[in-house]
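Sharing a structure with you now.
A single protein chain has been omitted; all remaining protein chains appear in their positions.
Going by the order they are written in, the chains are A and B; count residues from 1 in each one.
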Amino acid sequence: MAIPGLEQLPVLPVVIPLVAAPLTLLMKPGRAPWAWATLVSWVTFVVTLLLLEAVWVHGPVEYAMGGWGAPEGMSAPIGITYYVDLANALVLTLVAGIASVVFPYAYYSVESEIDHRQTPAFYTALLICFTGLLGVTITGDAFNVFVFLEISSLSTYALIAMGARNDRRALTASFNYLVMGTIGATFYVIGIGLLYQATGTLNMLDLHQQLMGQSNRMVEAGFAFIITGIGLKLAMVPLHLWLPNAYCYAPSAISAFLAATATKVQVYIILRFMFSVFGFEFAFLEVALNAFIVLGIVGMFYASFVAVFRDNVKQMLAYSSIAQIGYMLLGISFGTVDGVAASLIHVFNHALIKAALFMGVGCVVLRLGSSNFAAFNGLAKRMPWTAWGLIISGLSLVGVPLTVGFISKWKLMEAAFQTQTFIPPLLIVLLIGASSLLAAIYIGRLAYAMLLQPVPEDAEPVKEAPHLMRITMWIMVLANIWFFFQTDVTVGVATRAAQALLDTGLGYGGAY
Amino acid sequence: MDIIEFIVGRYNYWIFITLMMIGLYIVISRGNLIKTIVGLNLFQTSVFIFYISIGKIVGGTAPILVGSYKADDSYGEGYGDESHGAGEQTSGAREGLHDADGLDIPSNSLSAEVPAGGAPSAVSGSLHQMPDTARETAAGMASGVNATYDSVADAAAQGAEVIYTNPLPHVLILTAIVVGVATTALGLALAVRIREAYGTIEEDELEAEDHFAEFGVPLHPEQGQARGGAA
């Protein structure tokens, strides 16, 4: 720790929301829990920003939990360490940033969608989920990942189930997610167990050291279990079946928060395991990368086609998320600095895009009580701010210049051209292009409904969404534009982060 | 003969795999939500057994430290006094520190016993006595099974007078059990809520109702048509 005065910084993003969560439960229903959660998210966001800055300036930061670092004469720490490099600092900042916008947004949406008496429980679960996501990202201990994964997942199941007040299908969606999520997490634990058996360590960096050159059945099976387990949580096609309903029937604020953060954190975990833990020495990595190309491309098209035909905007966006995960997998599969950077950039940008879109849909659900396409007819006349926010972030999803989506797509194409895989780069690029055409179709359909369809004649007049929701939504929308011009944060950080990840993967660095 | 040895020598894995498959099969085949949860539970339990069995050494004793254990001041100084209070000289006190991260501190306190290739540190000095035969047993047992056993056996053979079961997997799985309990509780709670909302917890009925809610047509005749049309 080279930064004086900030020794405890790495632990704060986890500790603050974790300690704050049970307190929320004691509060009176209504404004207080919401205000408290918002405050916590802001403080956490500031902490993560400081952390990002510290890592950017000073390099990776390690924090041994409880002071249980590496004793003299030993290479690995004996306790849990938090290890923050640029890759997870970026994801941390992203998660906390999204939270600090979505939490304030949630107020009216939650008031209307959730039983008033349940609000303290809701914000408690939200904060726990937030803790879990941050914890998964920050920790450098493979088993600790599982713990935080389950912390976030369990609270997520509860949060999704709270959507049952609007639509009872939230319950079945949550139940399915619970079963699938548990199977995924259990696979992950088995994988970790196998790795532990083979190496005797759980620390990610130490695991990497121990695994170098090791390639036996146990390690391979561990790899398969871990990738399948995380792939399930990531909603990698064909393990995505739980996602559409879960996102669709969850309360709007939860959809926005999860769509922007949960799968992104899983992408990070995949990156961490593939490059930092297993690394290129691990011969099977190649096979997995090739599999990712195929799964990525299949996901891009399959999910986009489904999205085109969906009549519920939330479900359409959920399927679009699955398609976008395909882009991220594709970036990872290149196995190059550019590819991984493109993937990280897309993680960041897609979080902004999907947060804005789901927040917009949340405004519509609040006022019109439905997220079916029919509710969006003539929306530009009824709720112009919401409608235009949706259109701009939709354009960003398509990848139109002047929005962040363009940066992602450009970087991915650039990376594709600089990579040799078993599929010719040109074909990959054309497929990326073709898949964004599909995005153009479903976003076009939404834009047409909002702008050019007449307002239903028997429709009652509606007010715009409350200021708070509109402002927070537009913060996200403007972020979509701002980060097009301000590429230092995304492209700069992501490229350096990818560099660091791959250096570890190639065995150049990352040791103690 | 080799094959029989191969199978018998790894009987713990066979149990684990069988249990896991049974659990997964129940999840797959049973339409009743409660039964699904039972299957899920079984599935998780198999993993518990897996973890416990990988840490077990036949003849090893429970991993309990006796006597005082001096804190090593060479590490952790920079991190303030979060866990290094002046009075915390014993491991017992240490294990009482499960505040911020209660689920995992136990693993910290004992992971020193499984350094792969690293020399056992001060910890080994404070291990309690064990009959000599145990060492041989442990070395013999550890030979064919896996790397962890090797390292523990090494540690034991080099300096320690005692053989004990690797406690880390136990502690890990304690955490996993807690998670499993929480999952089961949540799953059952959801099943109760589903029962309240739908009046059933049979999956095919739920599916039919959801399908009807979404498309306004009953699931099965429609589905039959679609299948027929596609074929």
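One rule holds for everything that comes next: contacts are C-beta pairs under 8 Å (C-beta built on N, C-alpha and C of every residue); 3 or more make two chains touch, one makes a residue touch a chain.
Operating definition for what follows: contacts and distances are computed from a predicted model.
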Check your understanding: UniProt protein name for the omitted subunit, picking from "Indolepyruvate oxidoreductase subunit beta", "Phosphonate C-P lyase system protein PhnG", "Na(+)/H(+) antiporter subunit D" or "ABC transporter permease"?
Key -> "Na(+)/H(+) antiporter subunit D"
Practice item. Counting contacts across the entire complex, name the shown chains the missing chain touches. Key: A, B
Study note, to complete from the structure: Contact with the hidden chain, among A:25, A:46, A:374 or A:426, goes to A:426
Revision key, fill the gap. Contact with the hidden chain, among A:306, A:357 or A:479, goes to A:306
Exercise for review: For the chain that's not shown, point to the residue among A:24, A:245, A:349 or A:371 touching it.
Suggested key: A:245
**Study point:** Of B:24, B:38, B:182 or B:197, the one touching the omitted chain in the full complex
**Key:** B:24
Point to revise | Contact with the hidden chain (one of A:8, A:214, A:228 or A:499) | key: A:228
Exercise for review: May I ask you to list the residues on chain A that touch the chain which is not drawn?
Suggested key: 175-176, 179-180, 183-184, 187, 217, 220-221, 223-225, 227-228, 231-232, 238-239, 241-242, 244-245, 283-284, 287, 291, 302, 305-306, 308-311, 319, 395, 398, 400-402, 407, 409-411, 413-414, 416-418, 426, 429-430, 433-434, 436-437, 440-441, 444-445, 447-448, 451-452, 482, 485-487, 491
**Study point:** Contacts of chain B with the absent chain, listed as residue ranges
**Key:** 24, 27-31, 36, 203-204, 207, 210-211, 214-215, 222, 226, 230
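Simple rule for what comes next: only the chains that are shown with their structure count from here on.
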Check your understanding: Where the centres are mean C-alpha positions, what is the separation of chain A from chain B, in Å?
Key -> 27
Check your understanding: Quick one: in the complex, what on chain B touches chain A?
Key -> 24, 27, 33, 36-37, 40, 43-44, 47, 50-51, 54, 72, 74-80, 82-84, 97, 100-101, 103-105, 107-109, 111-112, 114-116, 118-119, 121-122, 146-148, 151, 168-169, 172, 175-176, 179, 182-183, 186-187, 190-191, 193-194, 197-198, 206, 210, 213
Revision key, fill the gap. Residue set of chain A touching chain B in the complex reads 1, 7-8, 11, 14-15, 18, 63-76, 78-80, 141, 143-144, 146-147, 150, 154, 157-158, 161, 164, 168-169, 171-172, 174-175, 178-179, 182-183, 185-186, 189-190, 193, 196-202, 210, 218
